[in-house]
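This report concerns only the one structure given below.
Complex shown without one protein chain; remaining protein chains in place.
Presenting chain A:
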Amino acid sequence: MENAQLLNEGLALMALGMGFVFVFLTVLVIVTTLMSKFIGRFFPEPAAPLPATGRQSSAGRQDEDLVAVITAAVHRYRKRRRR
């Protein structure tokens, strides 16, 4: 009889605990998503300062592309090396 009660308590704690963990993390997912959206809309990361002339701007963009490509390549290379 006592054993059955212990088992019941265990089952209750399991249902309650698992339920609560899921509810809490679901709320956290919602809050985080909303927070990210809100920040993305109202406080966007300051964009790179705009250069004055068109010519410079295109050169700047090329530079940026180049940097991005190189960063990605370096990143990948390092990752592979680290293994």
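List of remarks:
What we mean here is this: contacts are C-beta pairs under 8 Å (C-beta built on N, C-alpha and C of every residue); 3 or more make two chains touch, one makes a residue touch a chain; residues count from 1.
As a working rule, contacts and distances are computed from a predicted model.
Only one chain is not pictured, and the protein name UniProt records for it, out of "Sulfate adenylyltransferase subunit 2", "Oxaloacetate decarboxylase beta chain", "RNA polymerase sigma factor" or "ABC transporter ATP-binding protein", is "Oxaloacetate decarboxylase beta chain".
As for the chain not pictured, it touches chain A at residues 3-4, 6-7, 9-11, 13-14, 16-18, 20-22, 24-29, 31-33, 35-36, 39-40, 43-45, 79, 83.
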